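Below you will find the structure I want to go over with you.
Note that this complex is displayed minus one protein chain, with the remaining chains in position.
First chain written, first letter: the chains are A, B and C, and each begins at residue 1.
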Amino acid sequence: MSTQQQEPETQEAPEDPEMKGAQSPQDRRLAEKESGAIDEESEKKAELEGETVHIKVFRYDPEVEGKQEPRFDDFHVPFEKGMTVLDAVIYARDEYDSSLTFRHSCRQAVCGSDAFFINGKQRLACKTQLSELEQPVRIEPLPHQEVVKDLVVDMGHFYDQMHAVEPYFQDEDTPEVSDLEEQHQSPENREKIKMSSRCIWCGACMSSCNIAAGDNQYLGPAAINKAYKFAMDDRESEEIKEHRLRILEQEHGVWRCQTQFSCTEVCPKDIPLTEHIQELKREAVKKNLKFW
Amino acid sequence: MAERYSSFVPGGTAWLLQRITAAFLVVVLAFHFFQLHFVNHAADVTFQGTQARMSNVGYFLTMVLFLIAGAFHGLNGVYNALVNQGLDGTPKKVVLAVLTIAGVALVVQGTYVALAMAGWT
Amino acid sequence: MSQSYNRGLVEDFGRWKEFTAGMWAWIFHKFTGWMLIGYLFTHIAVLSTAIGAAGDTAAIQAETDIYTTTIQGLEELFIVRVLEVGLLAVAVFHILNGLRLLMVDLGIGLEAQDKSFYASLILTGVITVASVPTFMKGVGF
Partner (left out) sequence: MYEHDVIVVGAGGAGLRAAIAAHEAGADTALVSKLHPVRSHTGAAEGGINAALQEGDDWELHAYDTMKGSDYLGDAPAVETLAQDAPEDTMRLEHWGMPFSREEDGTVSQRPFGGLSYPRTTYAGAETGHHLLHTMYEQVVKRGIQVYDEWYVMNLATTNEPDPNDRECHGIVAYDVQSGNIEGFKANDGVVLATGGPGQAFDHTTNAVSCTGDGHAMAYRAGVPLEDMEFIQFHPTSLPSTGVLISEGVRGEGGILYNSEGERFMFEYGYANNSGELASRDVVARAELTEVDEGRGIEDEYVHLDMRHLGEERIVDRLENILHLAEDFEGVDGLVEPMPVKPGQHYAMGGIETDENGQTNIDGLYAAGECACVSVHGGNRLGGNALPELIVFGKRAGRHAAGEDLGEPEIETGYTGDIEDEDDAGFPVTPGRAGLDDVDEAIASDGGVTADAKGLLERAVERERDRVERLLERDEGVQHAEIRSKLQQAMTDYVNVFRTEDGVKKALKIIRECRQEYQNVYVDDPSRTFNTDLQHTIETRNLIDVAETIALGALVRNEFRGAHWRQENQRRDDENWLKHTMVSWDGGEPSVWYRPVILEGEEKTYEPKERSY
């Protein structure tokens, strides 16, 4: 991750790794506007500069004629050092086609809005450097989810699965009024749940999992990971942990996972999802063995 | 939401058995292959040879267990694969029934064959 | 997830190219598993000839009983030998990958899951090739 990857990958847009002369898109836009440039011109200009990135973006709108049949639109976006896929689609939207629709908000990989299928892999657009990708960069909505419009997918099912694991701390003894006694937790235990707690609900893992694609009821890696966070937290009691395992153990729970590892591979937060799922399977088996 | 999953079916037992049979199968299958392709070549198999091996009670029992394990492992695997593809509701019950019957039939037939081989029929 | 919406072209086109090691392992394991269970049924069917053969001591002595002749008859066929090599390949892959999966279940070597998959593939190839002479011995062309 921390290695510099700046090789130019295409002939089409040879990019200078040391390129330093770039302005921010905002500046450039402003400069163009001041000189009275309009959209077509900026496109031409962009091409002239030679340093453009070619992106192909999936388009679909159930309502608009001409977009009802899914198609790909091509955009050529001026490249600058450090540009991410999100920057490129924002540019395409603001400069070429304001109806280009996608979710995004934080631009820093914490809100989980912009997981797309980029060059055949689920990635966060804001966290993916264009320079790392082969061109043309193909940008599609997450597979296996219903497309609402362009890159926007219906996350409803994903949320349902997340909610299905009772994703909240359960501690019936929580005092209602003030003077809360601090609960203690060892740093080791906190370390154990650290990775699992980093999930930003982007849905990339769920989209990458063939089992989740085939079995709509499968809880999916993100929800199981969410449950892991609670099940492994020592602050919750043993009974509640057992209750959690029972939820995970149902037919469409952990057992459905076939250790495909694609979830682990695509997770932008580097959560070892498969490992967590496997650990829960073992926990569940151990718990059942106790009753035998 | 949560209610949707409330039909509590522990998949854990089948999952564990799938692993246990797998571990068992590794050993026996290796033995089986070795026995019938390397020690005795398949082409040279005769009823006599088979009978000699099968009438050993230990071998007989191993082979029957091998069969049971293989049948369970294979059919449970198939069932799992189908459930993974979203098999649900009545078809799922039907498939489970069919697979169980096929499995039982396979084991019964196989055991009968083994008995015949051992000459204990 | 949702399967109700057909994304047509986009959903189906060339998706497999984007599979990663773990997904290939899953596909192959599935495929080989189904082959094996299919074979198990056939195998028992073939062996069932033993039921007919049992009891006829004379034929058994002369090695002309139906069990012996069926098996040997099959083994003489080149195609059967080839299929046997195939079966071995399938079984070996399933076993090796099965062992890989068992390791994964125990939480061992998770970081090397892709490497272990490639290793199973290579080993399967090697073992299969190495076994060809034994399997092909004495078959008429």
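Convention: contacts are C-beta pairs under 8 Å (C-beta built on N, C-alpha and C of every residue); 3 or more make two chains touch, one makes a residue touch a chain.
Since the structure is predicted, the reported quantities are computational estimates derived from the model, not experimental observations.
Colleague: Using the touch definition from the header, name the shown chains in contact with the chain that isn't displayed.
Modeller: For the complete complex, the undisplayed chain touches A.
Colleague: Check the options A:Ser131, A:Gln161, A:Gln217 or A:Thr274 and report the residue that touches the missing chain.
Modeller: A:Ser131
Colleague: Going by the contact rule already stated, which one of A:Lys56, A:Arg71 or A:Arg198 would touch the omitted chain in the full complex?
Modeller: A:Arg198
Colleague: Considering the whole complex, not just the chains shown, which residues of chain A touch the missing one?
Modeller: 1-4, 6, 20-24, 26, 29-30, 33, 61-64, 80-84, 87, 93-94, 97-99, 101-113, 126-129, 131, 148-150, 152, 155, 159, 163, 166-171, 174, 178-180, 182-187, 190, 193-194, 197-198, 200-201, 229-230, 233, 235-236
Heads up, the rule we're going with is that only the chains that are shown with their structure count from here on.
Colleague: Report the topology of the inter-chain touch graph, choosing from line, ring, star, complete and other.
Modeller: complete
Colleague: Could you state the distance in Å from the CA-based centre of chain B to that of chain C?
Modeller: Chain B and chain C have C-alpha centres separated by 15 Å.
Colleague: Round to the nearest whole Å and give the separation of the Cα centres of chain A and chain C.
Modeller: Centre separation, chain A to chain C: 38 Å.
Colleague: Using mean CA coordinates as chain centres, what's the gap between chain A and chain B in Å?
Modeller: Averaging C-alpha atoms per chain gives centres 42 Å apart.
Colleague: Enumerate the residues of chain A that touch no fewer than two other chains.
Modeller: Chain A, residues with two or more chain partners: 216, 258, 281.
Colleague: Going by the contact rule already set, what residues in chain B reach two or more other chains?
Modeller: As it turns out, chain B has residues touching two or more other chains at 86.
Colleague: Applying the document's contact rule, which stretches of chain B touch chain A when the two form their complex?
Modeller: Against chain A, chain B makes touches at 1-2, 4-5, 7-16, 83-86, 88.
Colleague: Can you check the complex and tell me which residues of chain A touch chain C?
Modeller: Contacts found on chain A: 58, 70, 120-121, 140, 143-147, 154, 157-158, 206-207, 210, 212-213, 216, 220, 258-262, 265, 272, 274-275, 278-279, 281-282.
Colleague: Hey, which residues of chain C end up touching chain B in the complex?
Modeller: Residue list for chain C touching chain B: 3, 30, 33-34, 36-37, 40-41, 44, 47-48, 50-51, 53-55, 60-61, 63, 65, 67-68, 71-72, 75-76, 84, 88, 91, 95, 98-99, 101-102, 105, 131, 134-135, 137-139.
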